[in-house]
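To keep things clear, I will list the structure first and then write my remarks on it.
With one protein chain held back, the other chains of the complex are shown just where they sit.
Moving on to chain A:
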Amino acid sequence: MKNGRKTILEIKNMSISFKQYAEKKGTKQIDLPVIRDLSVTIKEGEMVAVVGSSGSGKSLLAHGVLGLLPYNGKMEGKISYCGKPLTPKKVEKLRGNEIVLVPQSVSYLDPLMKVGAQVRGGRKDAAAKERSRELFRRYGLEESVEDLYPFELSGGMARRVLICTALMKNPKLVIADEPTPGLHLEAARQTLSDFRAIADQGAGVLLITHDLELAMEVADRIVVFYAGTTIEEASADDFRQEDTLRHPYSRALHRAIPQNGFGYIEGTQPYVKDMPEGCPFGPRCEGFCEECQKDIPWVKSGNGYVRCIGSLEAGRMRA
């Protein structure tokens, strides 16, 4: 439905791994693959939610795009921004201007610097002052908040301050990393609708969250993330019913929403070091078969994508 729009960010087969010393062996280094084969596309004015549980590597996705991985991190795959490859040099220039990050919590603010100065990011000119005042008004922050230190902010205020930092420039891409934890439902909903508004004004928004329910309310498309890889991409509408979902994990997520019965499945997400062959969800999946232990392709399915052998076959059978 948003086909006519320009693609802002396209991530293809992104993998992030960390060099680590193998346990107890001392000098031997191993590569720890944290994200494998991740693909996400964001268009102008679109809000895409990446949903995954804790430890699935969601935050790293944001850091990877921004070129902020620690020195032992290695990123592969293709990232293009507005149709051109996003090189480390380019991202260094763009971050903070066209590509902005809205971090998780108030701990991303300097504890010893006044909020106003931080929103302005060290700029002291009149234009910056004017802009920050305007943003404060827009998000219902009093002018006196400028002189507070981060530790004096309430959760909701901190959230709005963080959004203000992102909007000081006119960003084309906003990456929001877990913006809702610690907020009560109303505040969380308010925060997400703030992001929706940013998207409606034309920017692309990449929302990283673990809250599927809230993501469904605001996002255009939802990408489900499991154990470091994308397993399904679907429109938010597809998430309203279980039947329209393609991957068994997404369906399980859907069932886990309180209104849908609070259902749960056995087991936990595998840790990077003991990842099963092939499909990471395999050991917890009802439809697990031999085929699932091979590499699973990322294929188009309806207006979404899925990475599941079972759903491929189901598709074939339906056809």
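A few notes on this one:
Following the convention adopted for this analysis, contacts are C-beta pairs under 8 Å (C-beta built on N, C-alpha and C of every residue); 3 or more make two chains touch, one makes a residue touch a chain; residues count from 1.
Please note the rule applied: contacts and distances are computed from a predicted model.
For the chain that is left out, the UniProt protein name among "Peptide/nickel transport system permease protein", "YwgA family protein", "Cbb3-type cytochrome c oxidase subunit I" or "ABC-type transporter Mla subunit MlaD" is "Peptide/nickel transport system permease protein". The missing chain, though absent from the display, is touched by one residue of A:Leu68, A:Cys82, A:Ala128 or A:Ala236; that residue is A:Leu68. Within the whole complex, the absent chain has one touching residue among A:Leu109, A:Ala158, A:Cys285 or A:Cys308, and that is A:Leu109.
The omitted chain makes contact with chain A at the following residues, 63, 66, 68, 71, 92-97, 100-101, 103, 105, 107-113, 121-122, 149, 151-152, 165.
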